[in-house]
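Worksheet for the structure shown next.
The complex appears here minus one protein chain, its other protein chains still in place.
This part shows subunit A:
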């Protein structure tokens, strides 16, 4: 008994509930025999991976669903061993190079060459090429992306690459231009409602529309989240009636606590307290950008109208720095101090921007 979200995942392009145009396009591409490199992008929970899996099935038949995991060892020039997990079927291979951090270039170079230089041996295969899926392509380092460029052209006869990313902004232009861009947008609320209904029917209960609406609103376009919430709610109150409150995930409530701390008091001691909480969140694998976003949204909810724009401005400012820099906490803290300073200035009605 998997979670519903996994159990009722669509397995072919026909089963997909939304973005029908996109599905049709993928189907025709798969049938054409001239399958390009592709870049799927869109927010998480929109169905990128699901679509990729469906497309592969369309390309190769059910054989692609026989997947296994393999672990490969790569040796860096400095003799450091890197473990890379591969998910593969006979027809495709899926890698997440960003697992290896700065060494992703080596993985790309070695692995792709190796795959590209071997031809498809299964004579019954529908296609002559293999597919390489690169997950989290937007966190590939520039070196790795550069390594990808030429490979994508040179080994076109043996291999197609499908990149999967949240946004294209961090992919270099040469990569983007070599791919067919597939935007998988977050489903709108109607589509989500349909999916929720479908799942509920499959499970065997009726989903009250108001609950569905509530879930859809909470999930904000993240289908995965919506389904997980649905299951959690169903567990919480089997008849889905009464006053349902959607439980926030642990990290989100924690972020909200941090935001409250910031608004309550603006002192150095409080900054250090907040810093400790940030460390806690970061070390527990919550991405810093998510932290910043969640906290900032919560802070904005709780401050005066006049401050909102500034706070968001600085959140954006420090988010960029966070991506460029290496020690995220420094930027998070700088933002917190900035917010505290702004808040206090507003509180006392003084603007000390030019104060020395």
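Throughout what follows, a residue touches a chain if its C-beta (ideal position, glycine included) is under 8 Å from a C-beta of that chain, and two chains touch if they have at least 3 such contacts; residues count from 1.
Keep this in mind: contacts and distances are computed from a predicted model.
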item	value
Among "N(6)-L-threonylcarbamoyladenine synthase", "Replication factor C subunit 1", "Protein misato" or "Exosome complex component RRP40", UniProt-listed name of the chain not shown	"Replication factor C subunit 1"
Hidden-chain contact residue, picked from the options A:113, A:176, A:257 or A:302	A:257
Option touching the unshown chain, where A:126, A:176, A:302 or A:344 are the choices	A:344
Contacting the left-out chain in the complete assembly, out of A:32, A:124, A:241 or A:283	A:283
Interface residues of subunit A (partner: the chain not displayed)	1-3, 6-7, 9, 44-45, 49-50, 53, 62, 65-73, 80-81, 83, 85, 87, 96, 99, 135-136, 141-143, 222, 224-225, 228-229, 231-232, 235, 247, 249-251, 253-254, 257, 266, 268-269, 271-272, 275-276, 279-287, 290, 318, 321, 324-327, 329-331, 333-334, 336-338, 340-341, 344-345, 348, 350, 352, 354-356
